[in-house]
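Once you've had a glance at the structure underneath, I'll fire off some questions.
Only a portion of the chains appears, each positioned as in the full assembly.
Chains here go by letter, A and B, matching the order in which they are written, and residues are numbered from 1 within each.
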Amino acid sequence: MGGAGFTLGQLAAILKGTVDGDAARVVTGVASLEAAGPQHVAFVADGRYRQAALASRAGAFLAADDVHDLPAPVIRCREPRLTLIELLHLFHPPASVVPGVDASARVAADARVHPTATVGALAVVGAGAVIGAHAHLHPLVYVGPGAEIGEESVLHPHVVVREGVRVGRRVIVHAGAVLGADGFGYTWDGSAHRKIPQVGSVVIEDDVELGANTTIDRGTLGPTIVRRGVKIDNLVMVAHNVEIGEDTGRGVVLGGQVGIGDHVTVGDGAMLSSQSGVVSDVPAGVKLAGTYGRPLMEFQRIWVTEAQLPDMLRRLRALERRLEELTKGE
Amino acid sequence: MGGAGFTLGQLAAILKGTVDGDAARVVTGVASLEAAGPQHVAFVADGRYRQAALASRAGAFLAADDVHDLPAPVIRCREPRLTLIELLHLFHPPASVVPGVDASARVAADARVHPTATVGALAVVGAGAVIGAHAHLHPLVYVGPGAEIGEESVLHPHVVVREGVRVGRRVIVHAGAVLGADGFGYTWDGSAHRKIPQVGSVVIEDDVELGANTTIDRGTLGPTIVRRGVKIDNLVMVAHNVEIGEDTGRGVVLGGQVGIGDHVTVGDGAMLSSQSGVVSDVPAGVKLAGTYGRPLMEFQRIWVTEAQLPDMLRRLRALERRLEELTKGE
């Protein structure tokens, strides 16, 4: 991992920080405290990692201000967590992408693919679709008729964007995600479930990231909306007519395997723990967990108490018996 | 949305209904009560939506009989929910599909594709597979050797139908669904988990709909069966040797992210809430929710009471102490 090296002094200059210790030391990559060797910088997020840092063989550290007396030189920065991101980009620059449409891709004659966009091998772009500047469709991606992919967005292999779906700018969609499958809606006609046509669409705003094999269904009449900055993990299901995030800037975070029921609005900045499911509106800024989404703290308190539930039942019976005897004795 | 317009009189004639109000008014599409403008028909399912209808800017309504005094003309029909389906088809006729096999698809020489079927770009059809009349395989679909796809069925992009799987007529399979992956079966040989070959298949009967990224595993010896009319949402897992629905007509409904354990039979007309999981047979007609599938009402009662669980423990302790003191005092 990593390629050419940097001296700690060079790194500090790029990262707008300073070096405690030997600024001439050369490092060639970033590694975890456990895996790092003398050629690596390792990250010490805060004091809780001090012991691990003392045991680390790392050649240098990027450390928070409150972590001292480390066994190797330290790069100090104002915002070490944000600096870590810069450091990783430095050692792992994004692979260079050749713009253009691969000869094996199938792009409809009237689709508009920006000349700086990349359409990978065996990708399919439907009639009237629009692919923005510097957008990157990996191999085997499907973009349906009339769909739009914004500037600098990345669709990983096997992503499906169905007809008419609009994806904003700088959106990352991970492999196997499906945007715009029909919402799940039927009417019972007395002898069968009749399918309600789902003629709405999906709108994914700018700076959203969607996890692998996640599904976002199209709305019945209007769009299912994922607002700016929302981050969604893998295998999440967002049903039809949902609106996630209110575009005030904070961004919703949905953990893995979360389910969002139909017609639900998830308020800005809300966080849903992995495997939670919600079927009614979620207020802005809350942290929810579990079935029907309880406040995370309440959920955890219940979870802890549940372990005593069989014992509680036993004790309840014992109390009932004792009280019975007591009353009888009177 | 919408294309050419209709007068309300024309709509009423097509939908076999009547108009309360100006039958000459022209509308060009259907929209939700909130999003509708003067060019839209909006749907008022029942009296609960009356307030929203009064606030709506819709140019016309399709409304249930018991909703009166609306602020725009109303189309009245015997079955407004079923009429909504017709109305949506009217304004959103299915995209015309050109029959035939795309030049970039890979169809085995001995596969039988009906001349009225459509095989999209970069789809793969294996040896001996059979694709029925008017079936539609979207781009990048995989149909394995010996598999059969019935008349008028639609496989969305990236669907995988593995070897020998049989899909009935008018079945809709959403993007990324996998039919016929190996069931999960092993035997411990003393040093390793030995895989039990899964040589059964999957049978999907007529009029089934399967959600995006859902997986239906093949049986160990015989088929995993999804009976006629069953509707399954996204990211559902159906294990091997399962049978869903008993073909008496009502159709099972499985919500998103549901899991059906191996060898389970789900009775006709049963409904499983999103994220529920069942590992034993489900009687016909019941509504279940949660782990091991409880009756929905019981599940919700438990859920509500759980919130008091930490408090119940506190009160139980208090009772024990008070009774202790009481007894001591004797």
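Definition applied: a residue touches a chain if its C-beta (ideal position, glycine included) is under 8 Å from a C-beta of that chain, and two chains touch if they have at least 3 such contacts.
Only a predicted model underlies this, so the values are computations on that prediction, with no experimental measurement involved.
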Problem set entry | Where 2 copies are displayed, count of copies in the complete assembly | 3
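Everything below uses one rule, namely that only the chains that are shown with their structure count from here on.
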Problem set entry | chain A residues touching chain B - in the complex, by the definition given at the top | 106, 122, 124, 140, 142, 144-145, 158, 160, 162-163, 176, 178, 181-182, 184, 186-187, 189, 191-197, 199, 213, 215, 217, 220-222, 235, 237, 239, 257, 259, 261, 275, 277, 279, 291-292, 294, 298, 301-302, 304-306, 308-309, 312, 315-316, 319, 322-323, 326
For this session: Name, in rising order, each residue of chain B that touches chain A in their complex.
Result: 1, 30-32, 34-35, 79, 81-82, 84-85, 88-89, 91-92, 95, 102, 104, 120-122, 138-140, 156-158, 172, 174-176, 207, 209, 211-213, 229, 231, 233-235, 249, 251, 253, 255-257, 274-275, 290, 303, 306-307, 309-310, 312-313, 316, 319-320, 323, 326-327
